[in-house]
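In what follows, a structure is listed as structure tokens, so that the remarks can point back to it.
What you see is part of a larger complex, with each chain still in position.
For clarity, chains are labelled A and B in written order, and residue numbers in each chain start from 1.
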Amino acid sequence: MTVKIAVAGCSGYAGGELLRLLLAHPEVEIGALTAKSSAGSTLFEHHPHLTPLAGRTVVETTPENLAGHDVVFLALPHGASAEVAEALGDDVLVIDAGADFRLSDAAVWEQFYGTPHAGTWPYGLPELPGNRAILATTKRIAVPGCYPTASTLALLPALTSGIVDGHDVVVVAASGTSGAGKAPKTHLIAAEIIGSVSAYGVGGVHRHTPELLQNFARLGAPNPSVSFTPVLVPTSRGILATVSAPLARPTTPDEAYAAYQAAYADEPFVTLLPRGAWPMTQSIVGSNGVHLQVTVDAAANRLVAVCAIDNLTKGTAGGAIQSMNIALGLPETLGLTAIGVAP
Amino acid sequence: MTVKIAVAGCSGYAGGELLRLLLAHPEVEIGALTAKSSAGSTLFEHHPHLTPLAGRTVVETTPENLAGHDVVFLALPHGASAEVAEALGDDVLVIDAGADFRLSDAAVWEQFYGTPHAGTWPYGLPELPGNRAILATTKRIAVPGCYPTASTLALLPALTSGIVDGHDVVVVAASGTSGAGKAPKTHLIAAEIIGSVSAYGVGGVHRHTPELLQNFARLGAPNPSVSFTPVLVPTSRGILATVSAPLARPTTPDEAYAAYQAAYADEPFVTLLPRGAWPMTQSIVGSNGVHLQVTVDAAANRLVAVCAIDNLTKGTAGGAIQSMNIALGLPETLGLTAIGVAP
């Protein structure tokens, strides 16, 4: 099977990472590359690393240019996906790397984004219990946010096994700066970031907060709450999420570890590290891999889990292709690796 | 007044930072520079930036070499300070940048360090209520750990004002790698650190955990508990501590901010940032400054504070000199700045 694929919003980091991975995928053909203000430029101007596509011209994001593809990835700013998606037929697999279709509660969406809710699509996190069956039969997929991917995978086994109940979760997650996108902003230029660590979106205002709560609820939390603090660190890629939650019942570190082992035994991209080893983002940079460790801090009465992903790969483009593989009936790992480029 | 100063353990990062700051201090004369295995080398071999001392020879850490100084700084490995300190007269101001005399509970010391407890010295964090009077009259000072400095200052106003009670505190603190010292270890070489973020000492096992609890208790917490996770990031300096704690009573963000303003109004090195601005370590790198912000996450029912310090300056050598100034009756800020080298 050769699947013809278009990428709408190809000039940004999500678009570039999708193309990097698709170039290594054995069953796809890369079709239209579209953008808005970058239309007319060559792909080289945006992604000099993608040499096989260097001479390709970026065209405008229009229904005409996106027609005739089996799969269309959307890597667009908030609020732009719905209109583009509507123009695509129901038989086209549309995978939105943006936020528009992630949340199921319209009121929550409007509170955090300030725009009308576009709808809700199946959530492209295959590791959620029962989710692969849903993804296998859909033509519309909402790719999870990068922070929710790391944080949800960090807590999933603890929630499903009842070790924690999802109340008073605390997430502090460090992220490389590619997660902030490619638009030039003064606070993101290199001299502001190198040698510096900073917090932002503190106090429950970050837009990934409701997505976290939605995921915790889906995993069984009766009354989830979360304090989420994102931290910007001087790397280009990688998220390290430190997630802790009060124990719902007395649990030893061994029991917690066993629960994680059981939950992830068959997951192709998730690696629970050997006991005592803690994740480093370097191990999964550039890959779809997830590195995890868990323990119990008895004195603090909290389970603590740490999860490393690449925000652009498993956290965006890799996760999107993993879901695409499922939706197309291809082997889930096709074209993807769990092995990072270390050191 | 000219104060004659010796630095025992001058070849490491704490020793180097002490010397960098002392070279800019108008009332000191730098005397003996001592070390153990580095004795006989020149200071240039360890600290090429300290050009005025480049030709000075490092001598062995012996009572003879340390005699005849008004102040002796100890920047030694755990367990080595007591013996050196005993040989110094009671009239010599001894300031230990290590951990040996920080904890008051001998059993806790032995649990975390596995060696006999050396004793307890006045704790060199001038910002603790009532602490300046103690430091002004002592000849022995234990410099706080870098993580506890940042985390304690982050929570101090919330504890003293009763907004939080010090129970179920969660600290996730990112640190540059100079905090891990200068001994060559494979996991600290540059290729392992650059481009990577990692957690270590997770689950309550880091040795700064009991120091945090001791500080929270001193600030009024009746039953303190803390989940503390240190995170290594690719900077050479800087700690960014994200500290959250459940509200002990309903509190608005405005009330929390006002409490922090009141607590730190007269502190020369602590800056509560304008509302809405969050700390970045770059702003205080190389300085004794502390940058802070606080808010309340109502949905999570937690106060969240973020604090940035330079682990080598305010977190070690700068804090040590600040305490020295107090103990010597000098202006507290002499030879120190709160302004970082940014960008």
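The rule we apply is simple: a residue touches a chain if its C-beta (ideal position, glycine included) is under 8 Å from a C-beta of that chain, and two chains touch if they have at least 3 such contacts.
Everything numeric here is computed off the predicted structure, so don't read it as measured data.
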- prompt: All chains share one sequence and 2 are in place; how many are there in total?
  reply: 4
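Keep this in mind: only the chains that are shown with their structure count from here on.
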Message: On a C-alpha centroid basis, what's the spacing between chain A and chain B, in Å?
response: 37
Query: Tell me, which parts of chain B touch chain A in their complex?
result: 168, 170, 172, 174, 176, 191-192, 194-200, 202-204, 209, 225-227, 229, 231, 233-238, 240, 242, 244, 246, 253, 278-282, 285, 293, 295-302, 304, 306, 308, 342-343
